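Note that this complex is displayed minus one protein chain, with the remaining chains in position.
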Amino acid sequence: MIDLQGYGPRLLEGAMVTLELALLSLVLAVVLGLLTASAKLSRNRAIHAIGTLYTTLIRGVPDLVLMMLLFYGGQIGINMLTDQLYDAFDIDIFINVDAFIAGVITIGLIFGAYMGETFRGAFQSVEEGQMEAARAYGMSPWLAFRRVRFPLMMRHALPGIGNNWMVLLKTTALVSIIGLTDMVRVAAEATKATHEPFLFMLPVAGIYLLIASLSEWGFAKLSKRYSTGFGEASEWTN
Amino acid sequence: MTNWITQSLIAATLIIAPLAATPALADDNQTVRLGIDVPYEPFVMRNADGQLEGFEIDLGNALCKRAKLDCTWVEQPWDGIIPGLLARKYDAILSSMAITPERERQVLFSLPYYNTPSVWITARDRDIDIDDKASLKGLSVGVQRGTIRDVYVTQEYGDVLDIHRYGSSQDVVNDLKAGRLDLTFEDFPIAVDAIDFRGDNSPYKQIGPSIKTPTSIFGKGAAMAFRKRDKALAAKFDQAICAVYADGTFDKLMHQYFDYDLSVRPSQQDCAQ
């Protein structure tokens, strides 16, 4: 195994943390993005306003500030709450906002806003005729969503999701600042202890590039899959 | 407004709770978790095997033995050390934390167990007069963010010095050695250990006197910190601090790590209960 002055194994552990963090935040971001897109397309004005407020606020404030607010502030906010529970009802629970959870929630929240925009555009791009046809076949709304709207929508959403994922991956580096031991933090600690920045930072940069390149390849494959039928049609007409 | 904040907090808790809730062991006083910022040599450091060692580790273990408690150590970066205590990540802080009025609003302090001055350090070949403020204009000084030394430098020299604030004492020392800083204002033991300014061939030296006042900033010394409601636990450790001073354990440990005196002997009044 690559030793790197004894930091090799910890660097690999850090890489796993980075990857887990990125994937979990992606899941949260997709869920929030779908909700936001629905909210923004909703005819209910209040829901629409909430969706708009959320995307505007998130996109106006730096990721790092949001992360610090949630990590340092979220903990104190929850403490106030649990202390009140304790004083009023003698219920003693403690909830620990650790850096990993704060990271997943913040990154998920941030990219939920961006995903919302992606999904909104994608929802709108599905022709209503397709859904009407599905209904005419007697499909239930859920089945129609799963079999018709979702696959059609994904074709338009995939490039956006791919872009967001690439940015999200790099954003995970910020959790090292609030104390989570991802690979950037391990590299920073190693640099400070051994005074050899290039030895540790360059491999970490390499891992980011590797993940990014693999993702690019994966998204290209997926995009091919969801474009089945469309590419051929255009080939014929051209 | 308050109502709105409470409501959103409840909402936030409901979101986070299933992810993070861990049942508290409030009645289970068998194990006491002590929070500490690592490294802060020679008070605490991690040795090659990954074990914690240092003066405060030994002292903390001795205190727990006196108080008949099982203790475990929890590592916590300085910036979040008080929020971490209030969040019950650990039950007490034992991390060279000075007693200050701002902190007293948040936590309950034990008796102080040691007290050290702070010192100005610069390169040996530099000629800097720390009392001549006009001559300091534009010089850079490094301090650890949110410490009493940060407060002092900001208050007394904020208008002349260019203050660089770091997350850890290690970062300050690194940038001093890299030549990025003209000065640092350090805790005396850190300056001795990490900067070695007293060594014959040391490239660094102390300038001006060692500083312990004003007490409104520097406090009465370093103490353990507890959540305000844990008065019983704090009292146990107060007694333990009295005990390690009375039976010579403190002095033994002190001489093992330091060749100078950093004791603050508790008065009989403090120890009588």
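For clarity, chains are labelled A and B in written order, and residue numbers in each chain start from 1.
Here is the rule we use: contacts are C-beta pairs under 8 Å (C-beta built on N, C-alpha and C of every residue); 3 or more make two chains touch, one makes a residue touch a chain.
Heads up, the rule we're going with is that contacts and distances are computed from a predicted model.
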| item | value |
| --- | --- |
| Protein name, per the UniProt record, of whichever chain is missing from view ("Arginine ABC transporter permease protein ArtM", "Fasciclin domain-containing protein", "RagB/SusD family nutrient uptake outer membrane protein" or "Tyrosinase family protein") | "Arginine ABC transporter permease protein ArtM" |
| Interface partners of the hidden chain - shown chains only, full complex considered | A, B |
| Absent-chain contact - pick from A:P62, A:P141 or A:P159 | A:P62 |
| Given B:M45, B:V74 or B:V151, the one touching the chain that is not displayed | B:V151 |
| Sole contact to the chain not displayed, among B:R33, B:K65 or B:R165 | B:R165 |
| Contact residue for the chain not shown (choose from B:R46, B:K133 or B:R180) | B:R180 |
| Absent chain, residues of subunit A that touch it | 57, 59-66, 68-69, 72-73, 76-77, 166, 170-174, 176-177, 184, 187-188, 191-192, 195-198, 201-202, 204-205, 208-209, 212-213 |
| Touching residues on subunit B - with respect to the absent chain | 79, 82-83, 102-103, 106, 140, 142, 145-146, 150-151, 163-166, 175, 178-180 |
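The definition used in the following text is that only the chains that are shown with their structure count from here on.
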| item | value |
| --- | --- |
| Distance between chain centroids, defined by C-alpha means - subunit A, subunit B (Å) | 37 |
| Touching residues (chain side subunit A, partner subunit B) in the complex | 71-72, 74-81, 92-98, 101, 105, 178-179, 192, 195 |
| Subunit B - residues contacting subunit A, complex | 6, 9-10, 12-13, 15-17, 19-24, 26, 77, 79-80, 83-84, 86-89, 170-171, 174 |
